[in-house]
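A single protein chain has been removed from this complex, and every other one stays in its place.
Take a look at chain A:
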Amino acid sequence: MTEVLARASGVTRRYGDVVAVDNLSVEIPAGQLLGLLGPNGAGKSTLINMFVGLRKPTSGTVELFGHDPRDVRARRRMGMTPQETGMPETLLAGEVIEFVAAHYPNPISRKELLAQFHLEEVERRQTGGLSGGEKRRLAIALAFVGRPDLVFLDEPTTGLDVEVRRALWDGVKAYNAAGGTAVITSHYLEEIEELAQRVIIIDNGRAVADDSVEALRRVSGLRKVTIRAIEVPSLPGVVGVEQTGDLVSLITADSDQLVRDLVASGAPFADLEVSSGSLEDAFLAYTAKAPTAAPTA
């Protein structure tokens, strides 16, 4: 059996009257790339913050490497990205790396880290003067300084251009291939689809789905029926609707019946296409909400 690196058991976290995380139980086994999906405010960040010891659960327990996450010993094998907006602006990128490295018994060499994240040319620059993409890369690099067994990557590639994003994905995959475990949240479903082996969909503080990407794609046999139509026809059996211009995608569990209903309704349409559902469709079906639009890089 694989070792479980971190575990949340029946965890609830309240902020006043708001329940951010509601009786959630998650195990993070060694070697897994786990994706956390959910709309804004679903509780993803709260869950991660409890795993890294920044917040205490209101009830339930969180364990990191067998300890309370607030215990220093638990955090030695863990890495996390800071929010890039908060770096100490007057320090050089290399100095920030050195500072973080001083916390770990066997940190990665600075040269190696800089090369891995394409940061060589910013080593001698103050973090306040870095571009958004450079800050983001530095922030992600910091998660890997201590040769962690488990990293938490919260929105790792938001605001990065496609090329850099691809490079980071390759980095995460290489880290995983070498035995590393990662928990990733993202606004980009494509990113989760590409990286994650297992996905947990969180909505209103609860895990509404927890399965492999493949299983979620096939989730209850969901199909996507795409048509060109001026108006979105109102039909039974539709669990989600996406619309771009006159291109309408209807997500349903029974595409055959939906097509029959569509034809019978007499609504004008063209270019009928039926495809198997994507992760996005599963996400829509489970949360009944569209994922928040992310800025296109």
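As a convention for this text, a residue touches a chain if its C-beta (ideal position, glycine included) is under 8 Å from a C-beta of that chain, and two chains touch if they have at least 3 such contacts; residues count from 1.
Basically, contacts and distances are computed from a predicted model.
Q: Among "Heme exporter protein C", "Glycosyl hydrolase family 13 catalytic domain-containing protein", "ABC-2 type transport system permease protein" or "Serine/threonine protein kinase", find the name that the UniProt record gives to the complex chain excluded from display.
A: Answer from the record: the omitted chain is "ABC-2 type transport system permease protein".
Q: Which residue from A:V11, A:V52, A:L189 or A:I227 sits in contact with the chain not drawn here?
A: A:V52
Q: Would you indicate which residue among A:R75, A:R136 or A:R165 is in contact with the undisplayed chain?
A: A:R75
Q: Considering the complete complex, identify which of A:H103, A:R124 or A:R260 is in touch with the unshown chain.
A: Within the whole complex, the residue contacting the unshown chain is A:H103.
Q: Considering the entire assembly, which residues of chain A contact the chain that has been omitted?
A: Against the missing chain, chain A presents residues 15-16, 49, 52-55, 72-73, 75-76, 78, 80, 82-83, 85-88, 90-91, 95, 98-100, 102-104, 126, 142, 146.
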